[in-house]
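Encoded as structure tokens, the structure appears first; notes follow it.
Only a portion of the chains appears, each positioned as in the full assembly.
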Amino acid sequence: MSDTFAFGLGFASRNLSGEPLDCLFPQPILRPDNHLSRICATFPKGTSTLAPEEIAKLDPNGQLAPAALLNKDQPLTCVNLSEDASIGSTPEAYLKLHLLSHRLTLPNTLNLDGIFAHLPNLAWTDRGPIDLQELPAVLLDAKLNGEHVEVMSVDKFPKMVNYVMPEGVRIADASRIRLGAYLGDGTTVMHEGFVNFNAGAIGPNMVEGRISQGVIIDEGTDLGGSASTMGTLSGGGEMVISLGKNCLVGANAGTGIPLGDRCTIEAGLYITAGTVVSVVDENREEIRKVKARELAGASDMLFIRNSQTGQVLCRTNRRAIELNDTLHAHN
Amino acid sequence: MSDTFAFGLGFASRNLSGEPLDCLFPQPILRPDNHLSRICATFPKGTSTLAPEEIAKLDPNGQLAPAALLNKDQPLTCVNLSEDASIGSTPEAYLKLHLLSHRLTLPNTLNLDGIFAHLPNLAWTDRGPIDLQELPAVLLDAKLNGEHVEVMSVDKFPKMVNYVMPEGVRIADASRIRLGAYLGDGTTVMHEGFVNFNAGAIGPNMVEGRISQGVIIDEGTDLGGSASTMGTLSGGGEMVISLGKNCLVGANAGTGIPLGDRCTIEAGLYITAGTVVSVVDENREEIRKVKARELAGASDMLFIRNSQTGQVLCRTNRRAIELNDTLHAHN
């Protein structure tokens, strides 16, 4: 078994004091094989800055980073983690976010404790990240020289595509995908779509709604325009929300419970964990009334609001109901 | 009658292999008059690349493109279409999208078959479009040189305003208007507004919601914040959605049916084709219950949900109801 949990050689932008603001890892490595792991083991543990000649000595065949990075003859940032402990530096936070966006691991599998503390709040501009203390002078100086600096966001997280561009993906508005998002092959995120860090779409998916932190949607599942997913199931513990395969959450709809496969929520309907739902079978007979949280994770559910009575219904079939019962029994 | 359907001289950005990534047509031409058409007829049919001296020979008075383009002494891309056939090249796709955004023709009037196949998926950056294969090297190289490349989107469609800026329009967030959108004079698109290609607002309009592909809203009609329009009428065929004059779709509301003139959907209410609606007259007497699809295209309708009974109502007047009957009879 590998002694290395994760490893990356990267290049950091820095503020005027030399502190790292971010770090680009073109080739992040997760749980390398024994061969690579032996090379990684020769590098300093944790986060370090290494001169090109040191790196060349430790990794003479350039197996740990692309040539374009190694050949530039600049000091690089090295993050070398033997276990998945809580985050201890800015480059370490960036390495973990890269692992997710490079699809090397799924959301909710990494220890991200400490990430907010180690990500500085920065101005993300078309000149790259800028320390907020340094921003006003940069803006004024540019303006007085007839130049311009465009500020895109002021945030701890950068947009993903300035660091990682996964294959087979379309992203209509890149500002809405944070680094650390997992976008599987065949995923299209339209203009209204959003994917937080440590959240994602397994692919293929059509994402026109919001995938909150911690939420995963499985293949074939689509989120309509402005559809909302709550981060965690409020009440009764902190159940993580996920959506199974081939679900559809309609436009302007939302869910506060996890869904299994082949579930639909009609456009405009928001199901929260506390919504009282009338469960009906194929013959539209009511089987029982439950709070939606009791249906968490079940498959083959269609949620609608009867437009003449205002009643929220879950249409399902006998098989699904039996599964629900099992699920319910284990609650 | 003109032998030319559409014509454009443009300039294309290219990838490292020389393939066109996009094409800017500063002066696209639709169904030119006989005089211009005769000049167009001397150019090669379809898509071609022409040297400046060839163009000067065929169009000696520079009538087919602005001087700024012709005088640059660069090879130009020529698209010369005698009929509105399905799309056969990237520049042809761009010419048709330009025709829409230059307001030379309305949405749903052009043959756009093949458009997805002929639009490459690209990184749209502040250095222009970049081939996705070439992107990682560009990003890394910039970073190592202390520069920055900002990726705006990864998409087949670019934003409109980098190519066409129609007059009399305000667009609060340009990333939400695709090339191929039709924005009429007097249209304001606020930050939450969105207009897809082959979709549009006749103007004047206030657009704070989403105009899906194929959807048109007529003059005086406003979409509230996050208001949603479905692309086509699901069930019973593929009816295209349009909204007539002086309608209002409230904030967080939506429609899955086309509306005539002077219709209102209250904030937060989503009308799908299958929503059962109680139609009431001026005296609030119920006339009948119908699925909303049967009201498609009717005028003078006010849709609300009774907040005490949950019932979705369509308040209308006798004249509108009679029109509805006629419409219904032809269904």
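Note that the chains take the letters A and B in the order they are written out, and that residue 1 is the start of every chain.
The rule we apply is simple: contacts are C-beta pairs under 8 Å (C-beta built on N, C-alpha and C of every residue); 3 or more make two chains touch, one makes a residue touch a chain.
Nothing here was measured: the structure is a model prediction, and the numbers come from that model.
Sequence-identical chains in the complete complex of this entry number 3, based on the file rather than the 2 shown.
To be clear about the criterion, only the chains that are shown with their structure count from here on.
The angle of the rotation superposing subunit A on subunit B, based on CA atoms and rounded to the nearest 5, is 120 degrees.
The geometric centre of subunit A is 31 Å away from that of subunit B, both derived from CA atoms.
Listed in rising order, the residues of subunit A touching subunit B in the complex are 11, 13, 24, 26, 66, 68-69, 72, 74, 125-128, 150, 152, 159, 161-163, 165, 167, 169-175, 191-192, 224-226, 250-252, 266-269, 305-311. Taken in their complex, subunit B has these residues touching subunit A: 121, 123, 126, 132, 135-137, 139-141, 143-144, 147-157, 175-176, 194, 210, 226, 228, 230, 252-254, 256, 268-270, 272, 275-278, 289, 305, 309-312.
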